[in-house]
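Beneath this line is the structure, given in structure tokens, with notes to follow.
Some chains have been omitted; the remaining ones sit where they do in the full complex.
As written, the chains take the letters A and B, and residue 1 is the first residue of each chain.
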Amino acid sequence: MPDATRRLTAEALGTAILVATVVGSGIMADRLSDDVAVSLLGNTIPTGAILMVLITILGPLSGAHFNPVVTLVFALRREIEAGMLLPYILAQIAGGIAGTLLAHAMFDLPILQVSQTVRSGTGQWTAEVVATAGLLLTILGGLRFRAEAVPMLVGLYITAAYWFTASTSFANPAVAIARSLTDTFAGIRPVDLPGFIIAEIAGALLGALIGGWLFARERAAAAPLTVPQS
Amino acid sequence: MPDATRRLTAEALGTAILVATVVGSGIMADRLSDDVAVSLLGNTIPTGAILMVLITILGPLSGAHFNPVVTLVFALRREIEAGMLLPYILAQIAGGIAGTLLAHAMFDLPILQVSQTVRSGTGQWTAEVVATAGLLLTILGGLRFRAEAVPMLVGLYITAAYWFTASTSFANPAVAIARSLTDTFAGIRPVDLPGFIIAEIAGALLGALIGGWLFARERAAAAPLTVPQS
């Protein structure tokens, strides 16, 4: 296993590039179009693409969580050392914030900003529960049946979730915190963070619960005929 | 093989997430754009993406049919137990309806709705026959020659079929029923369901017939030189 320094660097660097992509492509897309759906396409496609890249190249170093609730679930499943939980989360949050600042620097915007975009209400919170539960199901099912496809699966899942959840699927507390520091397309008001983060933790635990039962190894000894386990 | 409970859960859950994606991304895309082609792109890309994810992670549990006519064809081919035909179909229909309700909840819309979108006529029915026949050819050909690629093939096929069929390719009675319960972008009037479902059954049988002959194992002993079977 890589040493702790490189694992934490991988988490921080990966979250930074992920957030720089989310925020940066949001700024680019919003500047270039008056059609918000076109802007969301210009935000979705880069995000899905960079996730596939980052998880492929950093997954073998740190697991490529880039997401505190993913690390939390792996800690609960004892698939990562308990002592690494907090360092991982701090690295993710620090990396995410650096990603926002980097996006601002590239687009010649004030480095320090605070979002004014309201994201709140039952629909949004329901969406974050669904989005995060689905993310965990994707990760746990992918690891169970086709581990080498996890980078593609996560990228595709987020591509879909940007559109089918009313919240555009933050599904990640570190990314949510980082996005509270940009008053651009991808922003979220700091005051709306607690609702999102609680919903994300709830969704992650729900997804881990369903996935833990559905993808349990001892009971799924053999695959059915029609789609062979590969 | 996984136990029946998990197989049926996988079918219900998969169909629910599939329908939540179809309906939810339709709502999102329609809200954000005045250009219907942009909205259809925002509906197509998430649908194709989530299909690849769901078939990959749930295929090893239940076969990931999410579609009564697919289950019907597998039952006719004796590749699923006859006794599971009805439970599968019921799980798919129940899951699909739950997916519509979930999408409404996330987008703060009335939970119970009835579609008023007219989808009828010879062109639409022809399109559904073609769409469903093509889907079965994709599944049967994929299973025959490259089973591990079936999730990607089905996702890509539906991506194409959303655009090349005049009906935007429902190709699935459970999804059609679920879509009759939303008066949004993806809806279909309940009164138009029988025409669609009959066309989908006809298309599935046609696809199974052509595919059964074209992809028969005993006659395709060796692949030609130019594209090796892999």
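One rule holds in what follows: a contact is a pair of C-beta atoms (placed from the backbone, for glycine too) under 8 Å apart; a residue touches a chain by one contact, two chains touch by 3 or more.
Given the structure is predicted, the values throughout are model-derived calculations rather than measurements.
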item	value
Subunit number of the complete homomer, 2 shown here	4
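One rule holds for everything that comes next: only the chains that are shown with their structure count from here on.
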item	value
Fitting subunit A to subunit B on CA atoms, where both chains share a sequence, rotation angle to nearest 5 degrees	90
Separation of subunit A from subunit B, taking each centre as the mean of its C-alpha atoms, in whole Å	27
Footprint of subunit B on subunit A - complex, ascending	35-38, 40-41, 44-45, 48, 121-123, 126-127, 130, 134, 137-138, 141-142, 144-146, 149, 152-153, 156-157, 159-167, 210, 213-215, 219-230
Subunit B residues within the subunit A interface of the complex	1-3, 6-7, 9-10, 13, 17, 20-21, 23-25, 28-29, 32-35, 38-39, 41-43, 45-47, 49-50, 52-53, 55-65, 74, 79-80, 102-103, 105-108, 143, 147-148, 150, 155
